[in-house]
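A single protein chain has been omitted; all remaining protein chains appear in their positions.
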């Protein structure tokens, strides 16, 4: 079995000048707490603080980054224990699944998932050997043992990871009971919800009525008009804010923004109530609701996030058999200059508003997002998202954006993960790439070390706190 | 005259760490035979094994990479001896043409054509001097002399180049007589045809009927219905397969895939027979036929290649005077997420199918192709194509794709050339860039040397054999 070792200079350029500077900057960056303003961790984990399950259920089954690639190489999802919607049997032996994973672990060489997993194995679980077919069961046992100790309970890891605040992503109709439980528990870890009302915006979807009914229940009033609907959203935003939320989040295929006349909005809503809304109606309604969300954000101070350009559940074959989040979400071309214009002209000149935009279309970095964020006070560019949250991806993000928007119009880092144990790995990777990016600038005498130190701190800590307005309620680390 | 020397570390990063690792990886990669599953060499060359013509006819006249750039600098194609369709006189003195080429050879500095030609001159023809106006006639004589020796006959070069298999590109209506002749000759070199039925799919083109008639002749039955047409295609695929073909190839402007109802397909076909098919009809028919090709590939096991996004014969001025393949083919924006969806959802979950997609729009690498190939078992990404088959182009290809799709969902290398003598140059360049790419990963401790060695072998040899299913009939080199 080959030893697993993380090199202390990993991800830094081999050039000795760059490496020396990167190391120096990184040594400062690593000391900051992790700020996690956007992610998908299940708050129940921290509410109950139960031990994590065995390695396969913890690491493989919930992570579509992992099984996506295994599936692409011809391994059926059934063999990985992914449950089928129709209840047909799938593999249940976690060790068998782990063995398949380990035998195909070479596929992840050069991918961010591989880098994160190596960190998770080496740093979080102190696994001594590289994962492969030979070491598979040894590694499984090793992690299993760790998971049973109190130091590997979720709250203990939260503290060990040095998380300053962790944000979940919650439907508008969520009761936030786990957040309530965490608060009530007296545990001092900060866990905040985030208001993501997508499901009640998608008026053409078959399950829209269901979500609407739930919304009525949560609000305690019936929603018969567009006005009721807006009132319900405002009501829920207020509840989320009370529960510690500082941001909203909106996933859209096309980030179009356009305010409808009140009677148009009402007509669309009535059409939706009758179950007659089309895809085009939904697109209009969403474009309008993004305007409404910006308006409400100006009023209640919640930071607005827009994640644009993912075609969810592209592979209907898989979706029908296994449901959503199974690796079948594929980016499409994005356009922001025309699409965001109405929102930006209307609300974007007001620095009290913050709108953070995320893209999966890297060609928009230098063409659209950097010029927009380098001008409109409200607009900030979210970190390299999803497929691009990687070594080369973050470097492209920095190199393509900074010259036009400056680093100060970017929003710091988001780990955006549902894999709790991968959080420190993701921050570590991003901080290293940012350190290396700055080191490349210093080594070329584009900036000097005093600029670089200020920027390093901003990228690791200050910008995310400022952009998400976290400085308003958590004092900064030294 | 300046000496011509290829540096042994050419194309590797100057950083000593990267260079040392790249060299080590390359030394292994260079030992593998050349696998050429897609290209445009005329099989007659190998069937007859006649000596190649003099240097101008061998190197300049057939290579639109070369005269494209000369033409862009104001040199008329007539001066380069490119024959006119109208029979008007063009330059016939090969030495004059060679002199013009040599005097403008500086234009190719920093282009892949320049890199390939330097290799061809230095390694294949052992030319001792850099080509320029002064050395022009010397170099001409030198190459001419070599071409007359038996070591420079096509089959001798094929063996010296260490080609494991060479694939040509052939119309659906091709008799494959040269392939038959090669087989019959007893020469052990492997030369396979590839089924490219574009001409019989383009129902709006004036020459479609001609191609259809030829298809009827080849099949020996008349094609009066869509059903006949499909039968004819199946018939030809079977013949190609019998003749050693393992793949099909499809050039489309837009890679749309959509199955028509049988009666719609029949109606379009009848319209085409009446000579009334429009461009839009053709687009629908092609979208449908891509679905049919995938279905047939599932049945007969031929690997399906899609080359999308080239606007052929953009320059009608040149096309009218000189015909196709004169440098006037220009890429357009490509879109795969929506366009390939129907094909992928319908057939792409079956690992028995392989669909290799090539793009000229590099913005689709990280945005669409890598996410798609990192999920659908049938989809693989073809190597950096045409304009992008270059030092920086291949590096972008690797850096933009690997993190999302892993190298293991790419299809190895294709030389894609009609210039037989440039084949080793192209493989050498690609292998060097891949070695350098891996060396950059190792030097940054993203992967270790044992990962890198496995990946190097995969990129140089294993992946192309596996993706094109060549391992099924040619055993692997050690």
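Going by the order they are written in, the chains are A and B; count residues from 1 in each one.
In this text, a contact is a pair of C-beta atoms (placed from the backbone, for glycine too) under 8 Å apart; a residue touches a chain by one contact, two chains touch by 3 or more.
Everything quoted here is computed from the prediction, not taken from an experiment.
Per the touch definition above, the residue from A:34, A:77, A:394 or A:441 contacting the chain not shown is A:441. Touching the chain that is not shown, out of A:52, A:140 or A:376: A:376 (per the contact rule at the top). One of A:173, A:315 or A:409 touches the chain omitted from the figure, and that residue is A:409.
In the full complex, chain A contacts the hidden chain through residues 15, 17-18, 335, 337-338, 341, 344-345, 348-349, 351, 363, 366-368, 370-377, 379, 399-400, 402-409, 440-441, 443-447, 450-451, 454-455. Contact residues of chain B toward the unshown chain are 2, 6-7, 9-15, 68-69, 71-74, 106-112, 115, 311, 314-318, 327-333, 360-363, 387-388, 390-393.
In the analysis below, only the chains that are shown with their structure count from here on.
Mean C-alpha positions place chain A and chain B at a centre distance of 40 Å.
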